[in-house]
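Every protein chain of the complex appears in place save one, which is left out.
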Amino acid sequence: MSNKTMQRTVLGMLVAIVILIGSNALAGNQKKSLQIEGSTTVGPIADAFAEVFLKTHPKLSLTVKKTGSGDGAAALIDSRCDIATMSRFMKGKEFKKAVEKGVMPVAHAIAMDGVCVVVHPSNPINALTTEQIRKIYKGETTNWKQLGGANKPIVVISRDTSSGTYETFHKLAMKKKKMAKSVEYVNSNPQAHARVKTTDGAIAYVGLGFLDDAVKGLTVDGVKPGRDTIASGKYPLSRPLYFFTNGYPKLGSLTHAFCTFYLTEKGQEIIEAKGFVPVTNY
Amino acid sequence: MKMQLRHLGDKTFTFASGMSVLLMVAALVLILGPMLSRGAGALVFDGTVEYRKMQYDMHGRGQRKPLETQLKNAAKARAEVYRLMDNFAVMVDTSKVQKQAKSIFRQFKIQLSNQVKNGTLAPEQAASLKFAGKELRNKLRRAYKTSNAQEAHEKLDYVLNYADNRQFADSVAGQFFTLARQYKNVVSAAGLKHRETYAKSFREVQEIIKELLGPQPGEPIPDLAQFQYGSTRWGRAKILRDRLLWAETWVAQGPDQPLKKTRTPREDQFAGTELAKLFPIMEQNLEKMLLPQRTFYWQYFIDDSTPGHFFGGVGPEIIGTVLLTLLAMAIAVPLGVTAAGYLVECTGDGTFIRIIRTCINTLAGVPSIVFGLFGLAFFVLYLQPKLGVGSGSTILAGALTLTVLVLPVLIRASEEAIRAVPLTYKEASLGLGAGKFRTFVKVTLPAATPGILTGIILSMSRAAGETAPILFTATVALGPVPKSIFQPTRTLSYGSYDIAVGDRIAAMVPHQQYGMVMTLIALVLVLNLTAIIIRRKLESKLRGH
Partner (left out) sequence: MTKNPDKKSEPQVAAVGFNRPLLLSPAQDLQGYLAAVLGKMFLLGITCVSLMVVVLIFVFISKEAWPFFATHGIGKLLGSTSWYPTAEPAEFGGVSLLAGSLYVTAGALLIAVPIGLLAALFLSDIVSFRIRQFVKPIIELLAAIPSVAYGFFAVLIMAPWMQEKLHLPTGTNALNASIILAIMAIPTIISIAEDALSAAGRNLREGSYALGATRAETLVKVVVPAAHSGIIAAIILGMMRAVGETMVVWMASGNAARIPAPWWNITQSIRTMTATIAGEMGETAKGSDHYHCLFAVGFLLLVFTFALNLASEHFLSRARRLRGGSK
């Protein structure tokens, strides 16, 4: 390439870059936008709501981040998001911090969920008690044969600490005791599901919406996780799923529409389609 | 003797070192091979008629007439399947009539509120009618759900007691009674036992058929795109057909042994019933029902994706990566080339210059996640509020972080390129009376441009591939195409991570997972190959070929 052509190409590229960036920078921010951050359990519901909303309001910009309930709470406290999806209620510490920063969190319970303990389908064990689960996660039981199963070491998998699913499990199953250090941490429900699907000796816990044929959900304390047992609260590891907003959203605003969508029939159908338990018997 | 040993050692050494190189080449092939080939499955695959329908609905691609003919043919092939399933469902699966009951009640509510609005009905009466109607609906549903024939009859009788009530019979709620009478005729103890046996397996069969063929004609269309179409890829359809024809069960092998997976033909589960005919039909006629055809989906690189990446392409991700990279280079190139020029031309080897060189080398060695932390702490949390932009992720912050990341690479490459320019060029220009600055701009820089260009392209490929620096500063998993640089964006690198570990829907569509990673790798490889070619041409030029 001759010098001249090279210079011209470079100049052309620079001009193109400047135009691109200039037009972008001048376009400015979108007015109608919604930032949603938080749980990987509630995330699929938010995704699905977002999909429906985008169909009816095509000019909308909805951003959904799914990294963990703790992330959602942190984002709401820092006013970085409009709705925080969380699979647990806000902790006292988080509330205090929020109020310090002038944010008043309001909870909307949009669905019921159960934390299901899952194992690989080849595992002969079908039921465990909360006590046995606690022992496994504390590292006191290390082989499946100690529980009447096959002779395989138990691969214990937990959600990471920013997860609401983790918090619920920690509170209800572990009774707030610490987990063993040998526990593997994964960052999301789908990852936990994938690990159990591919590892014979694995045990993990996922939200109800992630229970399918590839893994086996265990009966806990004699109660099988299912729509009825979770809705009635019989299943020991049931919990509500929440949307948190800063103050009650203004009537007619986008946030309000999004946060009350779960009360409509369409919203509840979506929640059911995603595998969770809608709050009413519509 | 010793001589032979030494020669043997020599040969072994040569062999071992040759093996190392072969090992590296093998590693490259092993790593890139599966990802690129599986990713190519996102571009070239056998698409079914459902796929063509989806493309037409969502993007208007394809022609209407031939598509309608194909859909008609497919529907003809499917009709028998649906007929068999509907007949079997009458006793076994009452979910449809349950849904019908629900929708009757909804319509009844609407009718009541309309009547209140135009004054034909008093609000208190409407409220009590609504309450009673809800009771009817619940009892009817209970009757459908129960497996106890006596209970079913009880509930149906309760419902039919209201059949004479004019207020119900004349309104929408009258349909409750038709349903109740229909069911009362059919329900019997034997029939309910029949349901017990087949309910679970039939539900599984229904699920798989729904995934294969999409919603049954006549049923309401689901809201989510994922459920609106049947199987769009022939490969997946074959897997589903296999799952339909063979049921997997886990069988105990003995004490202390894990369960073993066994396959039994699903036909056996329904032996003796009408539904058994379904399976041979599905086995042989699936092609006619889905009409697979080789498709080349090049719009994969342009299209947006539905949430979860179930359908669609990686267009916005590519745009995000390109924007971030270009913006980063636009800032980094002037800074880097100027700095390199200054370092070469204007300085000796003083302490200050040594410090600057150490700093450049330090920057080169900082871990990428520390860059991410720095970007978060400085650009997002400190600088952006000062500029009036909120402290959230933005393309600007991500690009600035990437600039800082590639600066040392760029400075080093530019320095080498400028140094490689033969001294004679510079001396000739100075000898003709040009000043140092003019010499640099008009003589040295153009001569060094190929080398600098190589450096730019290599930095671009580095910036495009990095994930850690943009994790906290610029990228999100789901979001719109950015309209300004003060918004976050989806990117290929973070998208690949998210899809690989984060999304359950993505696990159902592995071709999408591999497709995104393949796009990223292809982008980076193309950039690198360009750089290598330019460098080759430069080297041959300098060697005087």
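Per-chain residue numbering starts at 1, and chain names A and B are given in the order in which the chains are listed.
Throughout what follows, a contact is a pair of C-beta atoms (placed from the backbone, for glycine too) under 8 Å apart; a residue touches a chain by one contact, two chains touch by 3 or more.
Because the structure is predicted, anything quoted here is derived from the model rather than measured.
Write down which of B:Ile110, B:Ala169, B:Ala420 or B:Leu525 is the residue touching the left-out chain.
Checking the options B:Ile110, B:Ala169, B:Ala420 or B:Leu525, the one contacting the hidden chain is B:Leu525.
Of the residues B:Gln384, B:Ser461 or B:Gln512, which one touches the chain left out of the display?
Hidden-chain contact among the options goes to B:Ser461.
Among the options B:Ile411, B:Ile452, B:Ala474 or B:Val509, which residue touches the chain absent from this view?
B:Ile411
Write down which of B:Leu23, B:Ala79 or B:Val251 is the residue touching the left-out chain.
Going through B:Leu23, B:Ala79 or B:Val251 one by one, B:Leu23 is the residue touching the chain not shown.
Suppose we count only contacts with the excluded chain; which residues of subunit A make the list?
67-68, 70-71, 73-74, 77-78, 94, 97, 152-153, 155, 160-162, 178, 181-187, 195, 198-202
Given the full complex, what residues of subunit B touch the hidden partner chain?
Touch set of subunit B with respect to the missing chain: 6-7, 9-10, 12-14, 16-21, 23-25, 27-28, 31-32, 34-35, 334-335, 338-339, 341-343, 346, 349, 355-356, 358-374, 376-378, 381-382, 404, 407-408, 411, 429, 432-435, 437-439, 442-443, 458, 461-462, 464-468, 471-472, 493-494, 496-497, 500-501, 513, 517, 520-521, 524-525, 528, 532.
Here, only the chains that are shown with their structure count from here on.
So how far apart, in whole Å, are subunit A and subunit B when each is placed at the average of its C-alpha atoms?
Computed from C-alpha means, the inter-chain centre distance equals 17 Å.
Which part of subunit B faces subunit A closely enough to touch in the complex?
The contact residues of subunit B facing subunit A are 102, 106, 222-225, 227, 250, 252, 256-261, 306-308, 323, 326-327, 329-330, 390-392, 446, 449-450, 453, 476-480, 482-488, 501-507.
Enumerate the contact residues on subunit A facing subunit B in the complex.
3, 6-7, 10, 14, 17-18, 20-21, 24-30, 35, 40, 44, 47-48, 50-52, 55, 60-66, 78-80, 121-124, 145, 149-152, 186-191, 193-194, 200, 210, 265-266, 269-270, 273, 282
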